[in-house]
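To start, the structure under review is shown below, and the notes come after it.
With one protein chain held back, the other chains of the complex are shown just where they sit.
Going by the order they are written in, the chains are A and B; count residues from 1 in each one.
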Amino acid sequence: MAASLLEVRDLHLWRGSLHVLRGLSFEACAGDVLVLEGANGSGKTSLLRVLAGLLWPEAGEVRWEGQALDDDRAALGRRVSFLGHEQGLHADLTPAENAMFATQLRRRCAADEVREALAQVGMADTDRPTRALSAGQRRRVAMARVLLAKAPVWLLDEPWTHLDASGVRLCQDLIEAHAAHGGLVVLSAHYGVDFKSTRLRRLGLS
Amino acid sequence: MSTAVTSLPAVMALVFARECRLAFRRWSQLAQPVVFFLMVTTLFPLALSPEPALLRSIGPGVVWVAAVLASLLALESLFKTDWDDGTLEQWALSDQPLAMLLLAKVAAHWCLSGVPLALCAPVVGYALGLPMSALGTLMGALALGSAVLSLLGAVGAALTLGSRRGSVLLALMVLPLAMPVLIFGARATDLAMNGDAPDAGLWLLAAGLIAAISLVPLALGAAVRVSFE
Partner (left out) sequence: MTRLTWFYRLASPPTSYATAGRLLPWFAVPAFLLLAVGLYGGLVLAPKDYQQGDAFRIIYVHAPSAWLSLLGYSVLGVSAGIGLIWRMKLAHALAAAVAPIGASFTFLCLVTGALWGRPMWGAYWAWDARLTSELILLFMYLGYLALRSSYDDLQRADRASAVLALVGLVNVPIIHFSVNWWNSLHQGSTVLRAGGPAMPAAMLIPLLESFAGFTLLFAAIACIRLQAEILNRERRPTWWMDSAIKGVPHD
């Protein structure tokens, strides 16, 4: 078994007066697809945001490659690509501009690379501003952004929200390919997902 | 896996360029603070009297009060869109310091709203009867002052991100903090108008700007991170 990439120990999180996460512990290794399952309000989004360093747990710790979350935010940023409820796309920019900007925040990136990634999610040749796209199309562009980040870890919050059947399949393929190449994917889903991946692990939140 | 990391100045320039591009896509919004500024300054002669001596004596104050209100108005929604659509989250998760990205955004905002205000100020000052000799000082002081105002107002705008936003809340928070800017700026203009050296006011504004540039990004970063929680 490979050394764990992500280690969570005895995590406690409160949202307002709700004790959402109660002493959660788990580990995940490179190549895993970790699916967080649970009903609405069970803390899937909160857990992903804790893992991304956007939320602070009341107690417990999150370690990436043995490093505590707040030790080195820049390292966390290089390691993780995050897809939240919001897509992180500006309505007035075209998909390509959006993807280009988000990627250039992290690394140098050529226009071809962006075009290729957009083609991969079926969003090539769209010059309209993002506001004119459907919700599912925006989700696809956001997926392209995740791809382009070339981060070893993907944190995806309900990645198939708004996606049609082909979009869900595409998204699953991308996730499996990423895991197969030694990446770690942590994603939340409020209904069952079937992956072909052998490294699929489920974590139920209640 | 990851490739060459871009440098901080390059990323800040990127943010700056993005802001400018977005602003010019909706350029009518860009003009709004300036129009507001011109309108407010028009109110004073109408409300008081068109008598030149009176207008001249209240001129610096009128210009500055209008400028402060106009910059606040422009700042209200500075981070709103980027917060709503998740862009700020992405910034916080990039490997660049969030505070510096936000500073670049505020700098762009100042270029697009503060600088036009400063450029319009001589026209307004002239209309209010300020002597030509004071117009340069007015413009310079307003350029410096609006930069400080942008920085302070940005903190306020970031702090209201997760709240039940009231339209007056930003003004309630930021106006008391902005008093020194108003005092230094208006006094410098006043001194120049009376033929005295306005240096003291200008230097104090410049000092305030340096202090704001060095401290405000920290507060901005903290404020935006709070809004994610």
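Just so we're on the same page, a residue touches a chain if its C-beta (ideal position, glycine included) is under 8 Å from a C-beta of that chain, and two chains touch if they have at least 3 such contacts.
Please read all numbers here as calculations on a predicted model, not as lab measurements.
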Only one of B:Met173, B:Ala192 or B:Leu209 touches the unshown chain, namely B:Met173
Residues on subunit B facing the left-out chain by the touch rule are 152, 155-156, 159-160, 162-166, 169, 172-177, 179-180, 183-184, 187, 204, 208, 211, 215-216, 219, 222-223, 226-227, 229
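As a working rule, only the chains that are shown with their structure count from here on.
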Subunit A and subunit B have mean C-alpha positions lying a whole-number Å distance apart equal to 36
Write out the stretch or stretches of subunit B touching subunit A in their complex. 1-6, 11, 14, 18, 21-22, 25-26, 81-82, 84-87, 89-97, 101, 225, 228-229
Quick one: in the complex, what on subunit A touches subunit B? 49, 52-56, 73-78, 80-82, 84-93, 97, 101-102, 104-108, 145, 150-152, 183
